[in-house]
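The other protein chains are all here in position, but one chain of the complex has been omitted.
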Amino acid sequence: MDRAENYWKGSRTRRISRRSALGLMGAGTLAAWLAACGGADKGSSSGSAPAPSTSANAAPTQLAAAQGTVTAFQTGNTGGKFKLGVTLEPGTLDTAIPLSGGDTVFLSTMYNPLVTIDHFVPNPQLSLAQKWEIVDPTTITFTIRPGVKFHDGTDFDAESVKWNFTRILDPATKSAARSNLIDIDRVEAVDKSTAKFILKSPNATLLTAIGTVYGAGMASRTAVEKWGKEFTSHPVGTGPFVFDQWVPGSHVTVKRNPNYWEKDSAGKALPYLDEVTIQAIPDDTVRFANLQTGDIHYAALNQKDWAAGDKHSDLTMIKGLPGIPVNSVLVFNLDKPPADNLNLRKAMAFALDPSVATKNVYFGYADVIKGGMRQPGSWAYSETPGRPAYDVAKAKEFLAAAGVPNGLNLDVITYTSPQINQQTEIYQEQWAKVGINAKITTQDVTTSTDSFFVKGLFPVFSTSWGTTYFEPNGAASYIYSKDAYYNPMHRAITPELEDLVVKGRQTYNLDERKKIYDRIDQIVLVEQCYYIPLIYSTGRGYFRKNVGNADIFTWFAANRMQSLFLK
Amino acid sequence: MISQQATPAEPLRSTRRRTSARWVVLPVRVLRSPMALPCVVIIVIFAVCAVLASVLAPYSPREQRSAEALESPSVKHPLGTDNLGRDMLSRMMYGARVSLGIGFGAVVLGLAVGVPLGLIAGYQRGFTDEVIMRLMEIQIAFPGLIFALALVSTLGPSVRNLLIAIGIAGVPGVARLVRAQVLSVRERDYVLAARALGAGSARILLRHIWPNCTAPVIVAATLSMGYAVLAEASLSFLGVGVRPPTPTWGSMLQFSFGYLSIAPYLSIVPGVAIFLLVLSFNLLGDALRDALDPSLRGR
Partner (left out) sequence: MFAYLVRRLLQFIPVLIGVTFLVFSLTLLLPGDPVASLLGLSEGQAQVDAEMVQRYRHELGLDQPVPVQYGMWLGRAVRGDFGDSIKTRRPVADEILPRLKVTAQVSVAALIVSLLIALPAGVAGAVWRNSWLDRLITMLAVAAVAVPSFWLAIMMILLFAVQWQVLPPSGFVSPFDDPVRGLKLMVMPVLILGWEGAAVLTRQTRSAMLEVLSQDYVRTARAKGLAGRRVIWVHALKNAMLPIITILGLRIGLLLGGSAIVETIFTIPGIGRLLVSSISTRDFPVIQALVLVIGLSTVVASLLTDIAYALLDPRIRYR
């Protein structure tokens, strides 16, 4: 818990140990992983959980160590060209307006966020802000690291911070991070090295919300003003690599930033690599083929290829975090029959045995969820007692209690993706066993999201979510609150829940916050049976063996390319 | 219309008698070609599987036996099982329904629109002909797959929209073919004679001209069946095919690629089925052409 207590202590003096450097990453990577890895499939990255930027994620060192995947962080050789394969090509290279989580991989090479999240906690030593301080609940000051320059040679200072956040908060920019930052009233540049954030109301999630290049990276004002709309293909940030070339439909190449501000623990300048090329290879089989032949050094593979990847003598497997992504979720529309009946919702939820899907769809590389939408291993996590779990007898009891002991007909909607479709077909069979006759409608990601959440056409949605958030406000504000886009009822679920969501966001003390989210999960999962996560998995990335420090990359380390080197 | 011609009943008119005779001789001639018989057998087997899937299939295409997932072919599951433990043979049979159904429906749609257009264009000539042929040129401007992609991505994918997209893409070919055929017979003696005797346009078209167009139309229809089955597979691969849980050969093949290293038979089964069916339609089309127009034999 001491990590958690450090959350707001911007001046903490933890030495960057080798180990802690292992887990570094920018935020928003959850979505990056998603898109890059297809741990959930292609669809989900831009879809049902459209990378709501919210929260930062970081690797818990302790966790990684426990899994035995951590080795010492080595000082690398300088030089070399690194290539990695992802699923999607970027929509834009403007850090403010990424459209899908997959864009994060590209953005993180060229931009830094104001704070970098390290093991769930913002780490000032690795951030553009060296220090931060809560002056009062609605005023926070950031001390800016001196001497940092944008790729175009202009200075990064408090003025740049002010200008960037003004741009992000301007609705016309359509920044992906804006919805998480609307509690910011304004940012002031007190002097060259001090930026003051003035909030409309207290917000405990601020640091993670700004700790991401997914919508909130620091961009050069000069370049944005020079290129205008064209900035999307002429990105300029403070990141470890400088933009070189973007061939749409093929790849993005970035080159080493010789003036990058970060150094490794031995004092050697980062990054090590001369050049990074990120290729978009949509077909899983072809992407794996490229990794096997050495045409790329890294790719995230689909579960079905993991066994082959493990066996391959030229490849190293790197484990990611548990809980990312959430592969299967059942969402009910509480206003749409038959899901308007609590007993029927519980009957539907208790009838499902997700372990069949973890075995047959994910080949054992996934687990059944025991809590709510909070990331296992993070400070916020705890299991939720009494939440729906596989129990046919209970399912039948609830059916009887609802007055339909012989079952009912059910319209289920799901979105196009091999894994989601298969697990929904598994659920269809399991429902049939208790007499629930489900008819499946499959639509593409965007349409299904619209049909269910916006138009409210279906009682149940079998879908996925990019990730649980170690920042639990993510799920709360995106799914549970009355204004949440992913709340199909567009009303408060219960008045208490509505209050708790606001309280959770405004409470700075982490222990108190955790209690709030425990209560929220109790309401959402047990009392209301509204949003039921079923399966999560632990991501994996595969590297060629000649990549150094691959183990610090883990799944998210697409965002930590400055530490990689080629042996 | 085709089936009417195929019934050799009430041989009233000379032209009619001639065509009836041809319909008796045709199967004999077609089957004389060495490649034709196996093709017909394959097509018939697949068609029977499709039509009688609910009777013949050993399991329901949805029944999951999770303990029997990803089993290689065995006595119990002649074509193996997929990763949910569903019987591949049963899924192939039900998939044949959709794949062949789309193929057949699309060809029928192409004929239903293309044949009348071709007949009218060829018979009326002049301005009508110009208009119809320009319309066909416009349609041809969009290659079949692109047209289907554009239409399905606009209207949304479903069996019906897929069938319409593939079917309409086949219209210009049929219309041009029929028109050319009409042009070649419309000045023949018996047509002129019928006209001189005061027969109406509709009657001349249907009784005297159309019977002479059937041969090439049948050949074209057979060949387009193969094309339509392939088109379904390609659209599935590109992500605009029929949505699950409905099984189709194309979607099964596309899905199986993910499992090449674990279960290669998953892609062999639908792959071979598509190949055999398309090949059979193509070879049968060739055999039909030879049989219907001996002058083209070996061309």
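So that you can tell them apart, the chains are marked A and B in the order they are listed, and the count of residues begins at 1 in each.
We take it that a contact is a pair of C-beta atoms (placed from the backbone, for glycine too) under 8 Å apart; a residue touches a chain by one contact, two chains touch by 3 or more.
Predicted, not measured: the structure shown is a model, and the values here were computed from it.
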| message | Going by the stated contact criterion, tell me the shown chains that border the hidden chain. | response | A, B
| request: Tell me which residue among A:Ile182, A:Ile198 or A:Val247 touches the hidden chain in the full complex. | output: A:Val247
| Of B:Ala112, B:Ala150 or B:Leu206, the one touching the omitted chain in the full complex | B:Ala150
| query | Given the contact definition stated above, which residue among A:Thr238, A:Asn257, A:Asn290 or A:Gln562 touches the chain not shown here? | reply | A:Asn290
| note | Note that subunit A touches the chain not displayed via residues 42, 46, 89, 91-92, 97, 99, 229-230, 232-233, 247-250, 279-283, 285-286, 289-290, 292-293, 295, 444, 446, 449-450, 453-455
| task | May I ask you to list the residues on subunit B that touch the chain which is not drawn? | result | 130, 134-135, 137-138, 140-146, 149-151, 153-156, 226, 230, 233-234, 237-240, 250, 253-254, 257, 260, 267, 271, 274-275, 278-279, 282-283, 286, 298-299
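The rule we apply is simple: only the chains that are shown with their structure count from here on.
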| remark: When centres are defined as mean Cα positions, the distance from subunit A to subunit B in whole Å is 48
| note | Within their complex, subunit A touches subunit B through residues 283-285, 302, 304-305, 307-308, 356, 359-361, 416, 418, 421-422, 424-426, 428-429, 440, 442-443, 447
| remark: The subunit B residues in contact with subunit A across the complex are 62-64, 66, 69, 83-85, 156, 239, 243-245, 255, 257-262
